[in-house]
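Moving on, here comes chain A:
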Amino acid sequence: MRPELVTLIAAIVKIAIILGFVMTMAAVLVWMERRQSAMIQDRIGPHRADIKIGNKRFTLIGLLHPIADAMKSFFKEDFIPPKADKLLHSLAPILSMAAPIMLMGVVPFMDTLCLQSVRQNLWAEVPRFGTCAAASTATTLPPISGQIVDINVGILYIFGLAGMGIVGATIAGWSSDNKFSLLGGLRAASQLVSYEVAMGLSIVGCMMVYGTLRLDEMARWQGENTWGIFVQPFGFLLFLTAAIAETKRTPFDLPEGESEIVAGYLVEYSGMKFAMFYTGEYIELVVSSTLVVALYLGGFHVPFLHRDGITLAMGDAMLWHKGLPHLVVIALQVLIFFGKVTFICWAQIFIRWTVPRFRYDQLMKLGWRMLLPASLVNIFLTGIALIAFDRSGLATQDTFRTLGDGFNWLVLIASVVFVLWIAFGMVTPSKFLSRREEQLARRSLPAKAKAEAPAH
Partner candidate 1 sequence: MAQPLVGKIQYDRVKGKTVPRPTHTASEQAYFVEVVKGLGLTMRHFFKNTKSMLRGERPDAVKDPLSEGITTLAYPEQKKVYPKRFRGIHRLTLRSDGSPRCVACLCCSTACPAQCIYIEAGEYPEGDARRGYERYPVKFVIDELRCIFCGYCVEACPCDAIRMDTGRHPVPYDSREQFIYGKDMLMSLTSVEGKQVAENPRHEPPDPTHPGIDRLKGAH
Partner candidate 2 sequence: MPSIKLDGKEIPFEQGDTIITAAWKQGVEIPHYCWHPGLSIAANCRMCLVEIDPMPNRRQLVLDVLQWDPKKGDYVPGRKPKLEPACQAECMDGMNVKSESSPHVRDARKHVQEFLLLNHPVDCPICDQAGECKLQDYWLTDQRAPKRMLDEVIHKPKAVEFGDTIVYDAERCIVCTRCVRFMEEVALDPVLDKRERGNLGEIVVSPGRKLEGHYTMMTDHVCPVGALTTKDFRFKARVWFLRKAPTICPGCATGCNAWLDYDPRTGEVPRLRPRDNLQVNKFWMCDDGILTHRRAQIDRVTHGYVGRGGERRAVRPGAALEAAAKLLEGKVAVVFSAQHSSEDNFALAQLAKALGATDFYLSRLNDWDGDKILRDADHNPNVRGATAAAGGSPKKLEELTGASTILALGGIADIDQATLAVLGRSKIVAIAANHGPLTNVADVLLPAASWSESDGTFVNRQGIEQPFEAGPRPAGDSLPAWDVIARLARALGHNLAFNKLRDVRAAMDARSNQNPAAAAPPPAPAQ
């Protein structure tokens, strides 16, 4: 089989996986956002949409709501203001939805799959180091990279396409023939370009450390050394902030600014067009989460899981090793990558439901006056630290490598503790009622106070 064909088939499979993931996530996130906010706010949340089979109602913990919403969106009136620019008005949602999907093209969701010889390698272990050889003979198959678009300027691709999302929001605002939309569009444009600068500069530190523009190599570097969040903690915060701002979510949801400019650039959109913006936004959330994961949270890397299997180690001391077949490793990586992305989305939803929104000038100041200089400082500090590291002795470098393993351990232990905490929490009964009794006892009427004279 010709290698090009294999690559093509593999690409289609990967596209299917990514599209499936993204579209599912968009729906699930809608549900998550609503249900999670309900839990935060002591509400029940959506739980009514159901499927009736016989006399039984299946609500699937509210998961049917996004489906119902999508179906409803199809059948709602599609409204275009009479004086609106019809072409641009229609183009905007398409752009807003398509651009973030395209962004997923360079996100590595697994390590390179060495297909070279299916019968031998896929079920066997592969060596931990080294890359897959290119297809050399007619019978061997080419390696399949962990991303759809295998280009060496992944970051540039992302920044290039991210601009399209901005265009979507801006022309939506511009073409709607509505002042609120216009304000929203302007806000969106200003905000997105401002934070794109901060975002672009905040990841320069990462490039300096990882020495590549390819996201899969970045992920691989993190797997071999340690996660980006530990080498670029400051950059991580900057990037996270900028990423939330780019997704236009509270506290950065000014372009929509529900209570100020009604719904910003979305005012004149209804039905499916609105739903497309909505979906686009959640896809953006997924994309920004994948970027956070790929850049700072080790991408598809699982602590101590390497290409050859699990190797528990501390510095040079290898504690335990278990070889795993290549396919299993890859599958684990895919799962863990999607898991991490989901986790980051989940965390971002908390941010949205905790903080109020910025004001326009505060937002711009934060971007230009704080994040931009801070990211420049980050570049500078990273540069110094890297040079210092490169110039230092082998012992120091070994110490740092050991420290890297230590971080791996930290992550592992933290995850395990988190999972155990949740598991333990789940088996113990809730404390609501007993606590309420306590409160009542504590806060009962104070002892009969003397009748005091009024204060004046």
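In this section, a residue touches a chain if its C-beta (ideal position, glycine included) is under 8 Å from a C-beta of that chain, and two chains touch if they have at least 3 such contacts; residues count from 1.
Regarding candidate selection, all candidates are chains of the complex that A comes from, given by their letters.
All values derive from a computational prediction rather than experimental measurement.
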* **Candidate from 1 or 2 that touches chain A, complex-wide** => 1
* Asked: Residues of chain A touching candidate 1 in their complex?
  -> 36, 38-44, 47-48, 237, 350-351, 353-355, 422, 425-426, 429-430, 432-433, 435-436, 455-456
